[in-house]
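Entry: chain A
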Amino acid sequence: MIVLVLDAACLALILLLGLGLVRVIAGPAAADRILAIQLSGTTTVGLLLLLAIRLEQPALIHAALVFVLFAALLALGFVYGTERKP
Partner candidate 1 sequence: MTLASITASVLIVVGTAFYIAGTVGLLRFPDIHSRLHALTKADNTGLGFLALGVALLSGSPRLAVLIALVWLLALIAASVACHLIARYALDGTDSDSEPRA
Partner candidate 2 sequence: MTEALPVLLVFVPFLAGLGQFVLGRAVPWSQQFVSGFNLLLVLLLLRAVAGGEPVIADLGGWGEPLAIHLQADGLATLMLLLTAVLAVAISLYAIPAFGGHARSAWQFWTLWPLLLGSLNALFLSRDLFNIYVTLELVTLAAIPLVLLAGPRKTVDAALRYLLFALLGSLIYLAGVALLYAQAGTLDLALLPAATPTGSLAGPLAAALIITGILIKGAILPFHIWLPAAHGGAPAAVSAILSALVVKAAIYLLLRLWTGALEPLVSIAAGQLLGLLGASAVLFGSWQAFRQSRLKLVVAYSTVAQLGYMLLFFPMAVTAAWQGAVYHGLAHGVAKAALFLAAGNLLYYLGQDRLEALRGIDRPLAVSLLAFGLAGVSIMGLPPSGGFTAKWLLLTASLQTGQWWWTAALVAGGLLAAGYIFRVLRLAFLQSAEPAERRDGPVPGRLMAWTATALALLAIGLGLISAPLLDLLGDIPGGGS
């Protein structure tokens, strides 16, 4: 039963990731794309947590942690990367 719930949740999240790609592709603004990256990042973190339990691999929680840290970095890098030059 719990396995079923976990599987279903994983599947739902990966489908959501796919849906989020619409914003990655459609934009229209650069900010939309980076927003979509953020959502993908959070969804991935959620998926990693679920999979950590489902596959009994606690190390995936570390991966989730690393993802969270680098998601913030990407946002920073994006703003730095797209800011107009002085």
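Per the selection procedure, all candidates are chains of the complex that A comes from, given by their letters.
The working rule: a contact is a pair of C-beta atoms (placed from the backbone, for glycine too) under 8 Å apart; a residue touches a chain by one contact, two chains touch by 3 or more; residues count from 1.
Quick caveat: nothing in here was measured; it's all calculated off a predicted structure.
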Chain touching chain A (counting every copy) in this complex, out of 1 or 2: 1
Chain A to candidate 1 touching residues, read off their complex: 1-2, 5-6, 8-9, 12-13, 16, 19-20, 22-23, 27-36, 38-39, 42-43, 45-46, 49-50, 52-53, 58, 61-62, 64-65, 68-69, 71-72, 75-76, 78-79, 82-85
